[in-house]
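Chains shown are a subset, placed as in the full complex.
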Amino acid sequence: MHELMHRLWPICRSITGEGVRETLSILAEKLPELKVHEVPTGTRCFDWIIPKEWHIRDAYVIGPEGNKIIDFSINNLHVVNYSTPIDMDISLDDLQANLHSLPEQPDAIPYVTSYYKETWGFCLSHETRMSLVAGNYHVHIDSELKSGSLSYGEIILPGKSEQEIFVSTYVCHPSMANNELSGPCVTAKLAEWLRTRDRRYSYRIIFVPETIGAICYLSKHLEHLKENVIAGYVITCVGDDRAWSFMPSRNGKTTGDNMARHVLKHMAPAFKEYSFLDRGSDERQYCSPGVDLPVSSIMRSKYVTYPEYHTSLDNLEFVTATGLEESYLVYQKLFESIETNCVPITTVLCEPKMSERGLRPTTGKLGSADSGRAMMNLLAYADGSNTLLEIAEIINEPVWELRKLADMLAEVQLLGIQ
Amino acid sequence: MHELMHRLWPICRSITGEGVRETLSILAEKLPELKVHEVPTGTRCFDWIIPKEWHIRDAYVIGPEGNKIIDFSINNLHVVNYSTPIDMDISLDDLQANLHSLPEQPDAIPYVTSYYKETWGFCLSHETRMSLVAGNYHVHIDSELKSGSLSYGEIILPGKSEQEIFVSTYVCHPSMANNELSGPCVTAKLAEWLRTRDRRYSYRIIFVPETIGAICYLSKHLEHLKENVIAGYVITCVGDDRAWSFMPSRNGKTTGDNMARHVLKHMAPAFKEYSFLDRGSDERQYCSPGVDLPVSSIMRSKYVTYPEYHTSLDNLEFVTATGLEESYLVYQKLFESIETNCVPITTVLCEPKMSERGLRPTTGKLGSADSGRAMMNLLAYADGSNTLLEIAEIINEPVWELRKLADMLAEVQLLGIQ
């Protein structure tokens, strides 16, 4: 994953344009099911309209001494995303109105966008900004805003059931690592694993520009998604190893929410659950009134909460191989757990005579194996009103361990599994 | 309000009689809609019967040395309310059986009533009582119990809707300030404000003797009240500035309860919520089984809980102009909030494109205005299942501020309001 991330790093993505296409084409190399869709500029998507495509070729500022003091080719955060073209001389005073920096993080270049208001601008570290001297500057942005399309990638992996697990990640930020590339990289590895797996549920995995891409996708597939999605996740900010975070769906109590909490409780018990009021990614669309999909999000350090967020410091050092790998494993366990969930129902009244089935020791001494106890607890709650997840929560065992016991019991006909 | 209170202070009110009538007629001066109703002695009201009217002209005790040592004309608490007439010589020993004082508050005259058992008595400070010397006393009570009627005042202010907000306050205590006069004074000012206001709901405001008056009123209007009242409040103990108290309805979860809590949370967050088990005023009747009106009570220092309660120390010094004014403002905000409550429903799927509607800045930088955030939260929960109050609680904003945002959103057709 870290390798893929290095390859995607230098590409200047935005919500439209060649950066997204190049990103999707690299992802498609290992994911043959990935289809790229193009939605033309001007297409209406609910309250939104697909904007013009943005093309950026070069951007720089030349200082009074004739040097390039800001250069897009060094860091693509230097240009305000969706900047209109410009090429002119300008005094420092006038230039200041189009510069963006962070006085409180003087060594970081901020990430600034202006998708829907036509303007231009440059981002730079506050240190650099402070060092600028009065004089004549030259600004140059070789960009273009023209009719084109919005691009997104979609992978459909059919399962035994038409019910779907939905995964959404975004591909619209330029060189940022945790709040961007960690999402598509972990998602790609999950897709690689899922495509070779025997699947109970179908999987729908999309790589979209944030906000406009999610809205565009919903506008085309809302009815289908509402009918089929049983759980969904926005995969973002899954690359560092500082924290574990959970953003519930607006509903907060769907099976998808509860399974995510369950997996985190057993695999990363120190995770922090945020309020839906702290939302910030595409759950804003997926959980909006009338859409109401069961979409939540397991993250590492959540967007907005870490100081490197939306700056040049959210880079390949902040994200670690361990962070990515752990996130992958947690989502893998999450999907396995959803697949393994079921409604177990006992087949006999009263406790069964376990000793005859070779499932536990026959001498009734003090102290019994934990697995024996868990097995009896599973039977005690398998009354058809509880899912395996609900039983796992009652008896405080991981659902994946409990499923093994359920399968043992099913094998000796003590449990029916629905 | 403090002025009105001074005017009402000297009147010797009781549950019937001229004291109530005089009080109502003073209130009517500024409230032309106030109608006084008379219910004859002997009228049955559920389990109760309207008692004889009590008239009190004078009452005193003359000591062995020939001085008036207890004098009703100095403080009307000195006579047990509803005392029968008496005029006789009596030894101190025999007199003691008809005296009431508070050993633990030796400088306070207690307030004692005997509405339904014919007896007579005098109340005095324990200090005075202790100073009485053996000897011959003369007791004189010039009172009368005779057929007449129970009086109450009623104001009906029609609104656009037949649904009603019900307000009940009582006018049956003699000279006591917080637990009596603060109620009718704040209520009168609220009525003055409400009568000139454009009203969504109708308002029914009654000034009744406590208990028997509330029961009498219910016996005449129960069906109408059950059908129309959406929220009601007993306004009492709203004059001091020591504390804020909330007495919920028996149900405890009506809109009227929740709105009162909401207003207190934002305007007086240190308020104390009592249990319905601590009830003591007319919510006892309004919330009784089979009546079940949504009646609760916002108070300052709650009856029974403050040491001055039901004594001569509950006076015009204990009640302050500030205390009255703040109570008025809180009830005003409460009625406004009930009027402003609604069910907002988004008109578009997904988040709307706010930038086009001039409702928030277009540059997607770190940090956004709080009102912008609150607006998006309002839209996120406006799914038609939540009232504005419920959304206000979820996102922890005052409902009156949220209504302003809702109106802005409705103006640009992003929200429907029901």
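Order of writing sets the labels: A and B. Residues in every chain begin at 1.
Following the convention adopted for this analysis, a contact is a pair of C-beta atoms (placed from the backbone, for glycine too) under 8 Å apart; a residue touches a chain by one contact, two chains touch by 3 or more.
These numbers were taken from a predicted model, which means no experiment stands behind them.
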Given 2 placed chains, full-complex copy number: 3
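In this section, only the chains that are shown with their structure count from here on.
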Length of the line joining the C-alpha centres of chain A and chain B, rounded to whole Å: 55
Complex interface listing, chain A residues touching chain B: 45-48, 100, 110, 112-117, 211, 214-215, 218-219, 222, 250, 276-277, 279, 284-285, 287-292, 304, 309-310
Residues of chain B that touch chain A when the two form their complex: 345-346, 348-353, 355-356, 362-366, 376-377, 379-384, 394-395
